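And then chain A:
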Amino acid sequence: MAEHFVQPPHWEWYIVGYFFCAGLAGGLYVLATLLRITGSPRNDAVVRAAFLAAFPLVVACGILLTIDLGQPLRFWHMMINTTPGDGGLNFKPWSPISLGTWALLVFGIFSFVSFLLALWRRGSSTIFEVIGSVVALFLASYTGVVLSVSNQPVWSDSWAIGGLFVASALSGSAALLVLLAHWRANSSWSEPRLDRADRYFVLLEAALIVVFFVTLAQAGTLAKTFSGVWLVMWILVFLSLIPALLGSAGSRRTLSAVAVLVGVLLMRYVVIFSAQS
Partner candidate 1 sequence: MTNHWRDIKNADVIMINGANPAEAHPVGFQWFMKAKLDPTKGPGSGGGAKLIHADPRFSRTSAVSDMYLRIRTGTDVAYFGGLINYVIQNNKYHDEYVKNYTNASFIINKDYKFKDGLFSGYDAKKRTYAVETWAYDNEPGPDKYAKRDESLKDPHCVFQLIKNHYSRYTPEMVQTITGIPKEDFLKVAQIVGEMGRPDKVMTIVYAVGLTHHTTGSQLIRSAAVLQLLLGNIGRPGGGMNAERGHANIQGNTDNAISWEILPGYLKVPLPGQKTIEDYVKVSASKRLLGISWNFFGTNYKKFIVSLLKTWYGDSANKSNDFAFSYLPKPAGNSSWMTIYDQALQGKMEGVMLSGMTAASIGPDSNQVLTALSKLKWLAVMDPFPTTSSEFWHASGLNPADVQTEVFMLPTTHWIEKDGSFVNSGRWMQWKDQVIPPVGDSRHDHWIVAELFHRVKALYQKDGGKFPDPIVHLTMDYKDPLKPSLDEIAREVNGKDLKTGKRLATFAKLMDDGTTTSGNWIYVGSYPEKGNMAKRRKGVQDPAKNDPTGMGFYPEWAWTWPLNRRILYNRASADMSGKPWDPKRAGIAWNGSKWVGDVPDYPPKMNPKDPKAWLPFTMNGEGVARLFASSMLDGPIPEHYEPVESPVKNALHPDMSASPTAFLYDKAAKRENRFGTPDEYPIIATTYRLTEHEHYVTQQVPHLVQLQPEPFVEIPTALANERGVKTGDMVRVRSKRGKIEVRAVVTNRVGQLDLGGKKVYQVGIPIHWGYVGIAAEMHPEKSKFWMANNLTPFVGDANSRTPEFKAFLVQIEKLA
Partner candidate 2 sequence: MPEPVGFFTDTSICIGCKACEVACKEWNQLPGNTPKFGDGFDNTGQLDAENYRHVKFVDLVGDTPIVTGNGNAWLMMSDICKHCTNASCLEVCPTNAIVRTEYNTVLIQQDACNGCRDCISACPFGAIGFSESSGTARKCTMCYDRLQANMQPACAKACPTQSIQYGTLSQLHQKADARLAALKKQGYDNAQLYGRDDSIYGGLGAFFLLMNKPEVYGLPNKDNAVLPRRNNRMGYFGGFVTAAIGIVAGLVAFRSRADAPPAKGAEPPASAP
(Lines give C-alpha, C1' and ligand atoms only; values in the text may rest on other atoms or scores of the structure.)
Protein backbone atom coordinates (compact mmCIF):
# COMPACT_ATOMS: atom_id res chain seq x y z
CA MET A 1 0.00 0.00 0.00
CA ALA A 2 1.30 3.39 -0.93
CA GLU A 3 2.07 5.48 2.14
CA HIS A 4 2.65 9.19 1.89
CA PHE A 5 4.42 11.56 4.21
CA VAL A 6 4.24 14.63 2.03
CA GLN A 7 2.69 17.94 2.76
CA PRO A 8 0.00 19.58 0.69
CA PRO A 9 1.22 22.28 -1.70
CA HIS A 10 -1.94 24.24 -0.94
CA TRP A 11 -3.02 24.34 -4.53
CA GLU A 12 -6.52 25.58 -4.19
CA TRP A 13 -9.10 27.64 -6.00
CA TYR A 14 -6.78 29.41 -8.44
CA ILE A 15 -5.48 26.08 -9.56
CA VAL A 16 -8.96 24.56 -9.79
CA GLY A 17 -9.89 27.57 -11.91
CA TYR A 18 -6.77 27.24 -14.00
CA PHE A 19 -7.31 23.55 -14.65
CA PHE A 20 -10.93 24.21 -15.49
CA CYS A 21 -10.14 27.00 -17.92
CA ALA A 22 -7.21 25.13 -19.43
CA GLY A 23 -9.42 22.10 -20.03
CA LEU A 24 -12.16 24.18 -21.61
CA ALA A 25 -9.77 26.22 -23.71
CA GLY A 26 -7.99 23.14 -24.96
CA GLY A 27 -11.24 21.27 -25.50
CA LEU A 28 -12.82 24.15 -27.41
CA TYR A 29 -9.85 24.39 -29.69
CA VAL A 30 -9.85 20.66 -30.37
CA LEU A 31 -13.60 20.53 -30.96
CA ALA A 32 -13.42 23.53 -33.27
CA THR A 33 -10.71 21.82 -35.22
CA LEU A 34 -12.66 18.57 -35.37
CA LEU A 35 -15.79 20.36 -36.46
CA ARG A 36 -13.79 22.05 -39.11
CA ILE A 37 -12.31 18.79 -40.34
CA THR A 38 -15.46 16.71 -40.26
CA GLY A 39 -18.16 19.21 -40.71
CA SER A 40 -19.54 21.35 -43.29
CA PRO A 41 -19.45 25.12 -43.34
CA ARG A 42 -22.66 24.88 -41.39
CA ASN A 43 -20.51 24.46 -38.34
CA ASP A 44 -18.68 27.71 -38.96
CA ALA A 45 -20.60 29.77 -36.47
CA VAL A 46 -19.87 27.32 -33.69
CA VAL A 47 -16.25 26.93 -34.78
CA ARG A 48 -15.83 30.63 -34.68
CA ALA A 49 -17.45 30.84 -31.26
CA ALA A 50 -15.08 28.14 -30.01
CA PHE A 51 -11.97 29.94 -31.26
CA LEU A 52 -13.25 33.20 -29.89
CA ALA A 53 -13.85 31.64 -26.50
CA ALA A 54 -10.66 29.59 -26.30
CA PHE A 55 -8.21 32.46 -26.24
CA PRO A 56 -9.82 34.48 -23.41
CA LEU A 57 -9.87 31.27 -21.43
CA VAL A 58 -6.13 30.86 -22.05
CA VAL A 59 -5.60 34.39 -20.87
CA ALA A 60 -7.59 33.54 -17.76
CA CYS A 61 -5.32 30.52 -17.35
CA GLY A 62 -2.25 32.68 -17.42
CA ILE A 63 -3.74 35.11 -14.93
CA LEU A 64 -4.90 32.42 -12.55
CA LEU A 65 -1.60 30.61 -12.71
CA THR A 66 0.35 33.78 -12.14
CA ILE A 67 -1.61 35.10 -9.23
CA ASP A 68 -1.42 31.70 -7.61
CA LEU A 69 2.36 32.07 -7.48
CA GLY A 70 3.90 33.23 -4.24
CA GLN A 71 5.93 35.66 -6.31
CA PRO A 72 3.71 36.49 -9.29
CA LEU A 73 6.23 38.87 -10.81
CA ARG A 74 8.62 36.00 -11.18
CA PHE A 75 6.28 34.02 -13.46
CA TRP A 76 8.89 34.31 -16.18
CA HIS A 77 11.34 32.31 -14.08
CA MET A 78 9.40 29.33 -15.37
CA MET A 79 10.92 29.96 -18.74
CA ILE A 80 14.22 31.65 -18.02
CA ASN A 81 16.86 30.24 -15.74
CA THR A 82 17.98 32.86 -13.26
CA THR A 83 20.49 30.71 -11.45
CA PRO A 84 23.77 32.64 -11.45
CA GLY A 85 26.09 31.10 -13.98
CA ASP A 86 23.41 29.01 -15.64
CA GLY A 87 21.13 31.27 -17.60
CA GLY A 88 19.33 30.18 -20.75
CA LEU A 89 15.91 28.66 -20.94
CA ASN A 90 14.29 26.46 -18.33
CA PHE A 91 13.05 23.40 -20.06
CA LYS A 92 12.68 20.18 -18.10
CA PRO A 93 10.72 17.70 -20.19
CA TRP A 94 10.48 15.26 -17.25
CA SER A 95 8.78 17.92 -15.17
CA PRO A 96 5.15 18.33 -16.27
CA ILE A 97 4.95 21.73 -14.70
CA SER A 98 7.88 22.91 -16.78
CA LEU A 99 6.57 21.28 -19.91
CA GLY A 100 3.08 22.54 -19.16
CA THR A 101 4.23 26.11 -18.85
CA TRP A 102 5.71 25.95 -22.30
CA ALA A 103 2.59 24.25 -23.56
CA LEU A 104 0.49 27.05 -22.17
CA LEU A 105 2.70 29.60 -23.84
CA VAL A 106 2.68 27.80 -27.17
CA PHE A 107 -1.03 27.17 -26.99
CA GLY A 108 -1.47 30.80 -26.13
CA ILE A 109 0.10 31.66 -29.47
CA PHE A 110 -2.02 29.19 -31.40
CA SER A 111 -5.21 30.22 -29.72
CA PHE A 112 -4.34 33.87 -30.16
CA VAL A 113 -3.80 33.46 -33.89
CA SER A 114 -6.99 31.44 -34.24
CA PHE A 115 -8.76 34.02 -32.15
CA LEU A 116 -7.65 36.85 -34.41
CA LEU A 117 -8.54 34.93 -37.52
CA ALA A 118 -11.94 34.12 -36.09
CA LEU A 119 -12.37 37.75 -35.19
CA TRP A 120 -11.57 38.76 -38.74
CA ARG A 121 -13.69 35.90 -39.97
CA ARG A 122 -10.81 34.43 -41.85
CA GLY A 123 -10.18 30.77 -42.23
CA SER A 124 -6.85 29.35 -41.32
CA SER A 125 -4.92 26.35 -42.40
CA THR A 126 -6.13 23.03 -41.03
CA ILE A 127 -2.54 21.99 -40.37
CA PHE A 128 -2.11 24.96 -38.10
CA GLU A 129 -5.25 24.04 -36.20
CA VAL A 130 -4.31 20.38 -35.96
CA ILE A 131 -0.95 21.26 -34.48
CA GLY A 132 -2.68 23.71 -32.15
CA SER A 133 -5.07 20.95 -31.16
CA VAL A 134 -2.24 18.61 -30.28
CA VAL A 135 -0.86 21.30 -27.99
CA ALA A 136 -4.35 21.91 -26.68
CA LEU A 137 -4.80 18.26 -25.85
CA PHE A 138 -1.43 18.27 -24.19
CA LEU A 139 -2.46 21.25 -22.11
CA ALA A 140 -5.62 19.54 -20.99
CA SER A 141 -3.75 16.37 -20.24
CA TYR A 142 -0.71 17.83 -18.47
CA THR A 143 -2.87 19.54 -15.86
CA GLY A 144 -3.73 16.03 -14.71
CA VAL A 145 -0.25 14.62 -15.19
CA VAL A 146 1.26 17.39 -13.10
CA LEU A 147 -0.81 16.10 -10.23
CA SER A 148 0.27 12.52 -10.78
CA VAL A 149 3.90 13.49 -11.03
CA SER A 150 4.18 14.32 -7.34
CA ASN A 151 4.15 12.34 -4.17
CA GLN A 152 0.77 13.45 -2.94
CA PRO A 153 -1.64 10.75 -1.92
CA VAL A 154 -4.37 10.16 -4.54
CA TRP A 155 -2.64 12.27 -7.18
CA SER A 156 0.46 10.20 -7.42
CA ASP A 157 -1.41 6.97 -6.81
CA SER A 158 -3.12 7.15 -10.16
CA TRP A 159 -1.77 7.54 -13.67
CA ALA A 160 -5.28 8.14 -14.96
CA ILE A 161 -5.69 11.77 -13.99
CA GLY A 162 -4.14 12.99 -17.24
CA GLY A 163 -6.68 10.97 -19.19
CA LEU A 164 -9.47 11.92 -16.87
CA PHE A 165 -8.74 15.58 -17.36
CA VAL A 166 -8.63 15.16 -21.16
CA ALA A 167 -11.98 13.40 -21.15
CA SER A 168 -13.56 15.97 -18.91
CA ALA A 169 -11.98 18.77 -20.95
CA LEU A 170 -13.71 17.36 -24.00
CA SER A 171 -17.04 16.80 -22.26
CA GLY A 172 -16.89 20.20 -20.63
CA SER A 173 -15.99 22.05 -23.78
CA ALA A 174 -18.62 20.19 -25.75
CA ALA A 175 -21.15 21.21 -23.13
CA LEU A 176 -19.91 24.77 -23.31
CA LEU A 177 -20.26 24.71 -27.08
CA VAL A 178 -23.77 23.32 -26.73
CA LEU A 179 -24.57 26.36 -24.66
CA LEU A 180 -22.86 28.71 -27.06
CA ALA A 181 -24.64 27.06 -29.95
CA HIS A 182 -27.90 27.37 -28.18
CA TRP A 183 -27.53 31.07 -27.80
CA ARG A 184 -25.97 31.86 -31.10
CA ALA A 185 -27.61 32.14 -34.41
CA ASN A 186 -26.74 29.77 -37.22
CA SER A 187 -25.71 27.02 -34.90
CA SER A 188 -28.63 24.70 -34.98
CA TRP A 189 -26.89 22.33 -37.33
CA SER A 190 -24.02 21.87 -34.95
CA GLU A 191 -25.98 21.64 -31.76
CA PRO A 192 -27.20 18.04 -31.98
CA ARG A 193 -23.79 16.93 -33.18
CA LEU A 194 -22.19 18.62 -30.25
CA ASP A 195 -24.74 17.08 -28.01
CA ARG A 196 -23.97 13.68 -29.40
CA ALA A 197 -20.25 14.29 -28.97
CA ASP A 198 -20.82 15.39 -25.45
CA ARG A 199 -22.63 12.18 -24.72
CA TYR A 200 -19.62 10.18 -25.93
CA PHE A 201 -17.24 12.36 -23.97
CA VAL A 202 -19.31 12.07 -20.83
CA LEU A 203 -19.26 8.34 -21.26
CA LEU A 204 -15.50 8.51 -21.67
CA GLU A 205 -15.20 10.67 -18.61
CA ALA A 206 -17.30 8.30 -16.56
CA ALA A 207 -15.13 5.44 -17.69
CA LEU A 208 -12.01 7.31 -16.69
CA ILE A 209 -13.39 8.14 -13.29
CA VAL A 210 -13.86 4.44 -12.83
CA VAL A 211 -10.31 3.78 -14.00
CA PHE A 212 -9.15 6.48 -11.61
CA PHE A 213 -10.90 4.78 -8.71
CA VAL A 214 -9.55 1.40 -9.69
CA THR A 215 -5.99 2.69 -9.73
CA LEU A 216 -6.51 4.30 -6.31
CA ALA A 217 -7.99 1.13 -4.95
CA GLN A 218 -4.94 -0.75 -6.16
CA ALA A 219 -2.69 1.73 -4.40
CA GLY A 220 -4.82 1.47 -1.27
CA THR A 221 -5.61 5.16 -1.06
CA LEU A 222 -9.14 5.23 -2.44
CA ALA A 223 -10.60 6.03 0.95
CA LYS A 224 -8.79 9.33 1.05
CA THR A 225 -10.91 10.76 -1.76
CA PHE A 226 -13.91 8.44 -1.52
CA SER A 227 -15.17 9.21 1.95
CA GLY A 228 -16.98 11.89 3.86
CA VAL A 229 -17.87 15.08 2.00
CA TRP A 230 -15.68 14.01 -0.89
CA LEU A 231 -17.88 10.99 -1.40
CA VAL A 232 -20.92 13.22 -1.58
CA MET A 233 -19.17 15.35 -4.18
CA TRP A 234 -18.24 12.35 -6.26
CA ILE A 235 -21.87 11.31 -6.24
CA LEU A 236 -22.78 14.80 -7.45
CA VAL A 237 -20.15 14.49 -10.17
CA PHE A 238 -21.77 11.28 -11.35
CA LEU A 239 -25.23 12.78 -11.16
CA SER A 240 -24.04 15.70 -13.28
CA LEU A 241 -23.22 13.31 -16.08
CA ILE A 242 -26.55 11.54 -16.17
CA PRO A 243 -28.71 14.12 -18.00
CA ALA A 244 -26.16 14.35 -20.77
CA LEU A 245 -26.00 10.58 -20.99
CA LEU A 246 -29.74 10.28 -21.26
CA GLY A 247 -29.82 12.94 -23.91
CA SER A 248 -32.32 15.71 -24.24
CA ALA A 249 -33.15 18.76 -26.26
CA GLY A 250 -34.11 22.36 -26.00
CA SER A 251 -33.83 24.02 -22.67
CA ARG A 252 -33.30 20.66 -21.01
CA ARG A 253 -30.31 20.28 -23.26
CA THR A 254 -28.84 23.52 -21.96
CA LEU A 255 -29.54 22.39 -18.42
CA SER A 256 -27.75 19.15 -18.98
CA ALA A 257 -24.83 21.05 -20.50
CA VAL A 258 -24.69 23.28 -17.47
CA ALA A 259 -24.73 20.17 -15.31
CA VAL A 260 -21.79 18.76 -17.22
CA LEU A 261 -19.83 21.96 -16.75
CA VAL A 262 -20.57 22.07 -13.05
CA GLY A 263 -19.54 18.42 -12.84
CA VAL A 264 -16.27 19.15 -14.63
CA LEU A 265 -15.48 21.89 -12.16
CA LEU A 266 -16.56 19.85 -9.19
CA MET A 267 -14.51 16.87 -10.30
CA ARG A 268 -11.38 19.00 -10.42
CA TYR A 269 -12.28 20.48 -7.09
CA VAL A 270 -12.61 17.09 -5.42
CA VAL A 271 -9.44 15.73 -6.95
CA ILE A 272 -7.43 18.75 -5.91
CA PHE A 273 -8.83 19.36 -2.47
CA SER A 274 -9.43 15.83 -1.24
CA ALA A 275 -5.82 14.82 -1.81
CA GLN A 276 -4.62 17.76 0.21
CA SER A 277 -7.07 17.35 3.04
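In this text, a contact is a pair of C-beta atoms (placed from the backbone, for glycine too) under 8 Å apart; a residue touches a chain by one contact, two chains touch by 3 or more; residues count from 1.
Per the selection procedure, all candidates are chains of the complex that A comes from, given by their letters.
All values derive from a computational prediction rather than experimental measurement.
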Which touches chain A in this complex, 1 or 2? 2
Touching residues (chain side chain A, partner candidate 2) in the complex: 2-11, 30-31, 34-35, 37-40, 42-43, 68-72, 74-75, 77-78, 81-83, 86, 90, 92, 94-98, 101, 137-138, 140-142, 144-152, 155-156, 159-167, 170, 188-189, 191-197, 199-201, 204, 208, 211, 247, 249-250
